[in-house]
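Just one protein chain is left out here, and the rest sit where they should.
Now for chain A:
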Amino acid sequence: MGTIVLPALIVAAVGLIAGIILTIAAKLMFVPVDERVAAIEEVLPGANCGACGFAGCSDYAKALGNDADVSTSLCPVGGAAVASQIAEIMGVAGGDVDPKIAMVMCKGTLEATRQIEELDRIHSCKSAKMFYGGNWACPYGCLGMGDCADVCQFDAIRIVDGVAQIDREKCVGCEACMKVCPNHIIQMVGKKNLFVVACQSKAKGAQTRKACTAGCIGCMKCQKICKFEAVTVENNLATIDYDKCKNCGMCAKECPTGAILSFRKKKAPAKKPAAPKAEAPAAEAPKADAPAEETKNTEA
């Protein structure tokens, strides 16, 4: 009998001591849990995409609870609806969310540029980039191996003609593709901004021209034509200040290489060639609609 009772007692005693210590410690080191954090976690979409800059939805909720300065409108997946709900929980006025989507800043299709070497055994952009900067004539452009398409959770990216194309309707702006692109040609741009410089080449104009017919050659024409001082050319590359841009489209019209891309909606000319109001609902400057670049647009 004693051979069972004594060991049982000892184990029970060890367990009891551990339990008592833990109970005391739990009382002594009690950290209050914020009710709001749990409520915010409920509201968030739970995609855990990390686009807010935190490790996941619960991490973002925790950060909101800990620090009042964290913006309530960081979740691009949930958009304005979630932002206002979070703001309600936090007891602050909701900030407006300008939904951002990913855009590919390159037009280097097989037509415009060319491949200078055969990379048979390499199947990812990251590896291709490590291997002498990739197989394209332009080292700044889309590598076209589809790392972004692989990482996209929303099936919004396709590689067409050697360049990634993003479906503007499917993109939720989670930034996953932007982070994975080794050439950093995917950028987040507000959905309301319809004109982007689709080139990242910082090489001199002549060099860019040699490598790709659709690249920005830094000719300054767009900078001169812009009435709102929104376009600046620096390091042989035009950039648009999206805060100043009024979507007038003059720059895209002026661009000699077509490097400025228009996302303004147009009805397909093949179906309704004589439609009187063929131009887009973008009403700011309807006259200055850019004529070209239909092929690069991904809208339906």
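List of remarks:
Just so we're on the same page, a residue touches a chain if its C-beta (ideal position, glycine included) is under 8 Å from a C-beta of that chain, and two chains touch if they have at least 3 such contacts; residues count from 1.
To be clear about the criterion, contacts and distances are computed from a predicted model.
Of the candidates "PP2C family protein-serine/threonine phosphatase", "ABC transporter permease", "Ion-translocating oxidoreductase complex subunit A" or "(2Fe-2S) ferredoxin domain-containing protein", the chain left out of this view carries the UniProt protein name "Ion-translocating oxidoreductase complex subunit A".
Check A:A26, A:A81 or A:I116 against the missing chain and you find that the one touching it is A:A26.
Of the candidate positions A:S124, A:Q187, A:Q207 or A:T239, contact with the unshown chain belongs to A:S124. Of the candidate positions A:G15, A:G46 or A:P256, contact with the unshown chain belongs to A:G15.
Although one chain is not displayed, its contacts with chain A can still be listed: residues 6-7, 10-11, 14-15, 18-19, 21-22, 25-26, 28-29, 31, 121, 123-124, 126-127.
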